[in-house]
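Left out: one protein chain. Kept in place: all the others.
Chain IDs A, B and C follow the sequence of writing; residue 1 opens each chain.
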Amino acid sequence: MNITLESQNTISEGDQILLWFEDEVTYLVQVEPGRKLGIHKGKPLNLIELAGKSYGSWLELEHGRALLLRPTVDDLMMKVKRESGIIYPKDAAVILMKLGIRSGSRVIEIGTGSGSLTMALASQVAPSGKVYTYDVREDFQKIAEFNLKRANLLPHTEFFLRSGNEKFHQTEVDAIISDVPEPWREVHAIASSLKDGGRVAALNPTYNQVEQASEAFQQAGFIMVEAMEILVRGILARRGRTRPEQRMIGHTEFILFAVKPQLSSNKLNNEEGS
Amino acid sequence: MNITLESQNTISEGDQILLWFEDEVTYLVQVEPGRKLGIHKGKPLNLIELAGKSYGSWLELEHGRALLLRPTVDDLMMKVKRESGIIYPKDAAVILMKLGIRSGSRVIEIGTGSGSLTMALASQVAPSGKVYTYDVREDFQKIAEFNLKRANLLPHTEFFLRSGNEKFHQTEVDAIISDVPEPWREVHAIASSLKDGGRVAALNPTYNQVEQASEAFQQAGFIMVEAMEILVRGILARRGRTRPEQRMIGHTEFILFAVKPQLSSNKLNNEEGS
Amino acid sequence: MNITLESQNTISEGDQILLWFEDEVTYLVQVEPGRKLGIHKGKPLNLIELAGKSYGSWLELEHGRALLLRPTVDDLMMKVKRESGIIYPKDAAVILMKLGIRSGSRVIEIGTGSGSLTMALASQVAPSGKVYTYDVREDFQKIAEFNLKRANLLPHTEFFLRSGNEKFHQTEVDAIISDVPEPWREVHAIASSLKDGGRVAALNPTYNQVEQASEAFQQAGFIMVEAMEILVRGILARRGRTRPEQRMIGHTEFILFAVKPQLSSNKLNNEEGS
Partner (left out) sequence: MNITLESQNTISEGDQILLWFEDEVTYLVQVEPGRKLGIHKGKPLNLIELAGKSYGSWLELEHGRALLLRPTVDDLMMKVKRESGIIYPKDAAVILMKLGIRSGSRVIEIGTGSGSLTMALASQVAPSGKVYTYDVREDFQKIAEFNLKRANLLPHTEFFLRSGNEKFHQTEVDAIISDVPEPWREVHAIASSLKDGGRVAALNPTYNQVEQASEAFQQAGFIMVEAMEILVRGILARRGRTRPEQRMIGHTEFILFAVKPQLSSNKLNNEEGS
């Protein structure tokens, strides 16, 4: 088993590296032929030369050194190429746990955006699960595909374009995550694709949205409907002068959670008729 | 694939069920012959009779009905049998993401306790990874084994008793989580077992602990040492009168994160001598 | 001056005392003939016997002793006799400062309730200012008068009953505080009684209320319209194990602040017509 791990720890062409410098500056790069990285100290790095080195080892440079780190999903989410809003890792982490998403899960994401949350989902369901991610905008989809490919997470992801609130191609999925402005319009499509006992999360920047979404899911018969916000506060831990950080992110999303029970056919018919 | 999923969705003997009643009362139970569950309304349930039913379906009772739900790790953590302090799912969720723990990871946990965090780790590394969990107290270990077994997570976990701060039996692990009162005493053992580039988290209830732990990891050459606390605030989302909940958990843990770089043999020798 | 202060420090009939016991139990009592206080340890106290003693001195009892403290407004607010919701001192404190209320200010309060906030206002404007407090319910007014009288704050307060959203009897007041469910219905009455440059605060338990109030004040021409919430987190400061308290109040009020500028007569006429 150690042999396997050793080989995994060797950097190959196509891999991503988080380069950490001793002044706390970091770069997220990909090992590709012909790519150079201009760094803040010293001459540009020839990235392909990093292939063969090990994650966790030091790279000696003209001025100082840098550590070669395997990026976590957290790192990827914060450094993703993006043209839409950001999903914070803290929110993604709690969503993964509250929805019970794990290796092997089949999950639908509504609102691919830049693929930031898609990466967290794909990494979680790998290797045997799958993320089906839908967006209305092809340009966002292209950016997301680029980001997932770079993170070697494409095999666990399928992309779909979708207009309006039409039904999804998958059924009996384990969980659904919505990151769209009007999640209440998705309730019927969600109810059709989510297995009984499956769980849904909806991200809402405003209280107005979380209020309307909460009501829509309750009216559709979903249970355990609850909402929350997650706050992260940095702590500067230093001998003799430890204190919280003076600035913090005060708000990202109100997250709504709900569970779909077995719904009576009456209920489903009524919904279809509405 | 649907066939597999359907069969997974059928409840079998030994499975755990989260029973949800329409008054929001829940029970976590295991399907076993001869076990009865006294409920708050109606006569006791014969649990073995739930085998063969589907997760997500309703159980009709004398008075009302109950939904049969597959518990998430979140549910398990909050309902675990325990004799030690609780680890909150929000903290576990952020630790899993920040440490990059995923299916296949090999992870050491220092401080098994009641196995609450162990369950979150085991569920995350399944099916091919492994959690090696150490505790000094055999009585805690017994409780944790009971909890992990009940959650069908025992195959992904190995339990060890350990006295003092002796080294672990594993090396080159991907991540280490410490939930002991004096994490600074574990730095050397952690450095010996963690692979280069591997990440560590330490849970600390007090400022004093997170301060001392932070200093110890920095002095040992660990990098990206940072601390934070996670706050969850419930939101009551109801038409026309949405507001945060009036009571909240104000504190659980200060979590310290650090990354182990390739350490010079000098450094390691010095540490051994100290 | 010391003489005056000494005499002030002597407890007289009618004064209120915060009795503090060494097990952290406190009682708020009034020095009256014939009143006895049953305490949790020892025989009842004859309250009139406390007259002549000094604030800050110890009262020797059969079992242990108690300290005789002059209650602050904070103490009074938390121990007020009440039949309506509580206003927290933290919210009152920030309102007093943001509205610039000080000794000599003339202030209108909309929604007397149990007089909790009225006490904070009356104490702040004393000795030369005045609080004009309005409520629709006579039973609340009675309770509030009882509370203000007991706190010797009645001379700085005038009580009014008011139905609907009719205008107030005072004009050119320095500040107005609203603690009613629909502050947006009060905007016109507020604009008529508040001096130009005067400031207003409205307490709102829900997001919906603060949103609607904010819009109403902006539409009426008020400026510097801003909203906030105040969170207080207790810290257990103890040698070697300092940490935040595990439970905290997660929500009380969203507070809206605004300033009334000189309004054009057009604006005022339009408002009157609406």
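Throughout what follows, contacts are C-beta pairs under 8 Å (C-beta built on N, C-alpha and C of every residue); 3 or more make two chains touch, one makes a residue touch a chain.
Please read these numbers as outputs of a predicted model, since none were measured by experiment.
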- line: The one of C:31, C:47 or C:92 in touch with the missing chain is C:92
Statement: Where C:80, C:120, C:143 or C:203 are the choices, the one touching the absent chain is C:120
- request: Touching the hidden chain in the full complex, which residues of subunit A are there? Just list them.
  value: 205-208, 233-234, 240-252, 254
Message: By the contact criterion defined above, which parts of subunit C meet the unshown chain? Give residue numbers in ascending order.
response: 2, 5-6, 9, 20, 24, 54-58, 67-70, 72-74, 89-90, 92-94, 96-100, 102-104, 106, 120, 123-124, 126-127, 171-172, 195-199, 207, 210-211, 213-215, 223-239, 242, 254, 256, 259-262
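The criterion applied here is as follows: only the chains that are shown with their structure count from here on.
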Query: What whole-number Å value describes the gap between the mean CA coordinates of subunit A and subunit B?
result: 21
- request: State, to the nearest whole Å, the distance from the C-alpha centre of subunit B to the C-alpha centre of subunit C.
  value: 46
Task: Going through subunit B residue by residue, note those that touch at least 2 other chains and give them in order.
output: 207, 233-234, 242, 254
